[in-house]
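To start, the structure itself, in structure tokens.
Note that one protein chain is taken out, while the other chains of the complex remain in position.
Let's look at chain A:
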Amino acid sequence: MNPPTSTAPPPAPLPPQPAAKGGATRPGDRIFVGLSRGSGVLLLVIMAAIAVFLTYRAYIAISDNQANFLTAFEWNPQGQPPQFGIAILAYGTVVSSIIAMAIAVPIAVGIALFVSHYAPRRMASPLAYVIDLLAAVPSIVYGLWGALVLVPYLDGMNSWLDQYLGWTYIFEKTSSGPARNLFTVGILLAVMILPVITNVTREVFLQVPRAHEEAALALGATRWEVIRMSVLPFGRSGIISASMLGLGRALGETMAVATVLSPSFLFSGHLLDPGGGTFAQNIAAKFNEANEYGRDALIASGLVLFVMTLIVNGAARMIIARRKEYSGANA
């Protein structure tokens, strides 16, 4: 798998192309160009169609909404009058994803470094394989595991956090229920996005030019210094794109969140209190019984998630583009 990064080692100089002159193209070339251009255009058309569809249905919903769509703490599109807002969902989605990223990224980078630079070869490939396997587990299984195993076992840790970090407000626990909260969801999401991030960063670390590492070693660097001086700078944009891939999954995760979280439309800044919700979870929970207008309202929330994902991806691309000149590839 090639990592989606623009810092791959510079390509070897191309051999002189025999038939690329003037208009003398062969039919095979033309067909291939047409096909690949068609695929590119098709992708854009699909994206545009999704955006148009979401916007149209969302417009229908939002124009009848009696509450502020962006700030209301409520979801009742089928009520009289219809009132719904995405504040809780946006908060829950962002917070659970941040927790997941904070846990998963350092661990994933650690695993990737271990597999690519520390582990003996005999151990490295089975380990990489096991990580791949983690990615193949369906999310409903993660959800069941989270609800049946993780939640009961987190009770102790939550009381510990409450006792020692309760003064931070966010770790204060004001309800005695089981740990079906955003914090647990964050931990579960971290496990789920771990393989994605690990795999991509591992591939990037393996791409580090041998010459860079050997140069560092020749200067008397220890293994850690080699990693710090040549591997991490080279892989930085790869780590970022890997994290964004993971973030994309965390933002959109549905079944696992719906199984573990105890959703409510009551705002709470306490991470350990049950409640909150995410966009995808809310859509999954409300879709079955929604009438047509209710579905429009859910689609409106989907549009917000769509825009959020676009912004996140755009931001990631900008970071990667800006870092390009510093990365090891051009050194």
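Note that a residue touches a chain if its C-beta (ideal position, glycine included) is under 8 Å from a C-beta of that chain, and two chains touch if they have at least 3 such contacts; residues count from 1.
By our rule, contacts and distances are computed from a predicted model.
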| item | value |
| --- | --- |
| Chain excluded from display, named as in UniProt, from "Phosphate-binding protein", "Zinc protease YmfH", "NADH-quinone oxidoreductase subunit K" or "FAD-linked oxidase C-terminal domain-containing protein" | "Phosphate-binding protein" |
| Contact residue for the chain not shown (choose from A:Tyr129, A:Tyr153 or A:Trp167) | A:Tyr129 |
| Identified contact with the non-displayed chain, of A:Gly40, A:Gly110, A:Pro152 or A:Gly269 | A:Pro152 |
| Residue, one of A:Met123, A:Leu219, A:Leu266 or A:Leu310, that touches the chain absent here | A:Leu266 |
| For chain A, residues in touch with the removed chain | 75-76, 78-80, 129, 133, 136-138, 140-141, 144, 147-148, 152, 176-178, 180, 258-259, 261-266, 274, 284-292, 294 |
